[in-house]
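Only one protein chain is missing; all other protein chains are in place.
Moving on, here comes chain A:
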Amino acid sequence: MHSFGYRANALLTFAVTILAFMCAIASFSDNFSNQTPSAQIQILNINWFQKQPHGNDEVSLTLNITADLQSLFTWNTKQVFAFVAAEYKTSKNSLNQVSLWDAIIPEIEHAKFWIQISNKYRFIDQGHNLRGKDFNLTLHWHVMPKTGKMFADKIVMSGYRLPDAYR
């Protein structure tokens, strides 16, 4: 009953149980954080808008993204993954979501930013439905914890429109 083996076993079991419990309450504490992120996206320029040889529309945009995601960071946050997606409907598809840009924010200091870039990923439609198309731009964020449950949410900004003709 008091051999080294039994003592080591008991110690190990206790240590693992305590560790699991600590991870669980660390994750649970994330529920109490007050999150007030804000963002704005402007389309500065439509760089070009063409129909590809295969028949799919493609557009290249320059976006101006301003965001303050500092309130999403808690002590249990490892990084925040932010991305901007364009959402629109077509006659064939009830929903299309195309990711245009993403960034990994490893620390709270980098979470308040202003960036002006052209789309990182190609904005290609399934078909040629983009002329004159109204679409939303959504800023999504995905909070990845040091341990436990991940949170994700988004801000939807509507009112964007693609030009009526190719250029």
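Before moving on, here are some points about what is shown:
As a convention for this text, contacts are C-beta pairs under 8 Å (C-beta built on N, C-alpha and C of every residue); 3 or more make two chains touch, one makes a residue touch a chain; residues count from 1.
Throughout what follows, contacts and distances are computed from a predicted model.
The chain not displayed here is annotated in its UniProt record as "signal peptidase I", chosen from "50S ribosomal protein L21, chloroplastic", "Trafficking protein particle complex subunit", "signal peptidase I" or "Sodium/potassium-transporting ATPase subunit alpha".
Only one of the listed residues, A:Pro106, A:Gly132 or A:Pro163, touches the absent chain: A:Pro106. Only one of A:Ile18, A:Ile115 or A:Ala152 touches the chain withheld from this view, namely A:Ala152. Although one chain is not drawn, the whole complex shows that of A:Gln35, A:Ser60 or A:Gln79 it is A:Gln79 that touches it. Think of the hidden chain as still there; on chain A it touches residues 23, 27, 78-79, 81, 83, 85, 91-99, 102, 104, 106, 121, 126, 140, 142, 144-150, 152, 154.
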